[in-house]
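Structure, as structure tokens:
In this view, the complex is presented without one of its protein chains, the others remaining in place.
Letters are used for the chains, namely A and B, taken in the order the chains are written, and counting of residues starts over at 1 for each.
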Amino acid sequence: MSRIELDRVVVRAATPGGPVPEVTVLRETTLDLTEQRIALVGPNGSGKSTLARLVNGLVEPTSGRVVVDGLDVAKKGREVRRRVGFVFTDPSAQLVMPTVVEDVALSLRHQVRGREERADAARGVLASYGLEELADRSVHTLSGGQRQLLALAGVLATDPAVLVADEPTTLLDLRNARMIGDLLLGLPQQLVLATHDLDLALRCDRVLLVDDGTVVADGAPDEVVAHYRASAG
Amino acid sequence: MTRRTPTTDVALIAGFAALIAVCAILPDIKTGVGVPYSLQTFGVLLTGAVLGPVRGFLSVVLYLVAGLVLPIYSGGASGISHYSGVTAGYLVAFPLAAALCGYLVYRNHRNATQFTLVFTCGLLSSFVFVHTLGPLNLAWRADLSLKEAFSFDAAYFPGDIAKNVVMALIATAVHRAFPDLAARRSPATTTDEPATQSA
Partner (left out) sequence: MTASPLGDYQPGTSVFHQLPVGAKLLGLLVLSIVAVSFRGVPTTIGLLVLAVAGCVVAGVRLRRAARALRGVLVAMTLLAAYQTWQRGGEHAFVVVGALVALLLLATVFTTTTSVERMVDAITRWLGPFRRFGVNPELVALAFSLMIRGIPLTLAIAGETRDAARARGLERNPRAYLTPLVIRVVAHARATGDALHARGLGDD
């Protein structure tokens, strides 16, 4: 299992033109994440996405360090991004090639040399998610659920050690949300999942409750979720 | 906090190239004057004003190069035929106009949200490049005198001024929505240590 460490991490953002020049998005946070499935819950604007994005360097700490499997994200960004896969809320932004098979092939560019071989490998990946019939479709014509599944397939194709997912089910209908949720929780990889779906959080191994830029509760899923429900009521 | 990544620059360059294409192929805005104005030049100057000189220039070049094989120039005729036609001068002027417009707006980036500044930059850029190279090529290709070519071109002035008004309104709104777009690169954007580059 992988290990994600945050060592006295603070994130501030400049707000040009705002009433104050800077806001603190994440107060000083120290964490050691070694469980397999970790959920981040909390109200809108609390800092879940910020926390998730720190793990692969999309957000840089203003001070402090983020370390994944001994690799400092600020210094070894390239290696970290090869270990950490990221799934976003809106798959449209994540799917960048015109057709389905090309998009998966893009993920495989380091593993498989040669255009033909890569396309074949990409078709293999698609088949393992039941998407082989969509291979030559334009990404633009897929449904929301198909897109999110494809985005996930594209990320998992590189076999990352850690998967970070920022509200991956928010835009999906009940059935697709359940399908993606089940798939994520069944993965052998370490999973960091920011979500508003508390049922999904309850099925994780550890839950962090974030509020106003700081972790206010951390521990067993049932306790933390109960605390969150009580504080929101 | 959020780093400015090369991939975001690539995505912006491609996104605005697609936006110019959409502007060019959307149905023309009908005007009372009889000359239909396409939004193509609007898209070009907007790209400069929003993305700045370098990204703006590259975005328009990407649009033009993709247009060699895709029917995404205004007027509908397929791609590259425009270069052998009378409109080639306008096309060549586009990236230069976008770059100049972007340079002027970004030079004054603290005022990128001011309508008058952006409007002036857009108009200036289009007169320096578009309304010179356009008619010059027209004269050369269609065998017209310079006077004839420039007076044909002048028919587009009113539409151009109107398009520049809309361009400036929208570019300033975008800079208000994304204040860091025109901000200088922060020193924290340097990527990984040299040692990791060899991988």
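In this section, a contact is a pair of C-beta atoms (placed from the backbone, for glycine too) under 8 Å apart; a residue touches a chain by one contact, two chains touch by 3 or more.
Treat the numbers as computed from the prediction; the structure is a model and nothing was measured.
K.L.:
Identify the residue among B:54, B:170 or B:183 that touches the chain left out of the display.
P.N.:
B:170
K.L.:
Looking beyond the chains shown, say which of A:82, A:123 or A:178 touches the absent one.
P.N.:
A:82
K.L.:
Since one chain has been left out of the picture, which residues of chain B touch it in the full complex?
P.N.:
Residues touching the hidden chain, for chain B, are 5-19, 21-22, 26, 29, 46, 50, 62-63, 65-66, 68-72, 75-86, 140-143, 166, 169-170, 173-174, 177-178, 181, 191-192.
K.L.:
Go through chain A and note every residue touching the omitted chain.
P.N.:
Spelled out for chain A, the touching residues are 53, 56-58, 77-78, 81-82, 84-86, 88, 90, 92-99, 102, 106-107, 109-110, 136-141, 154-155, 158.
What we mean here is this: only the chains that are shown with their structure count from here on.
K.L.:
Give, as an integer number of Å, the spacing between the C-alpha centres of chain B and chain A.
P.N.:
Each chain reduced to its C-alpha mean, chain A and chain B end up 36 Å apart.
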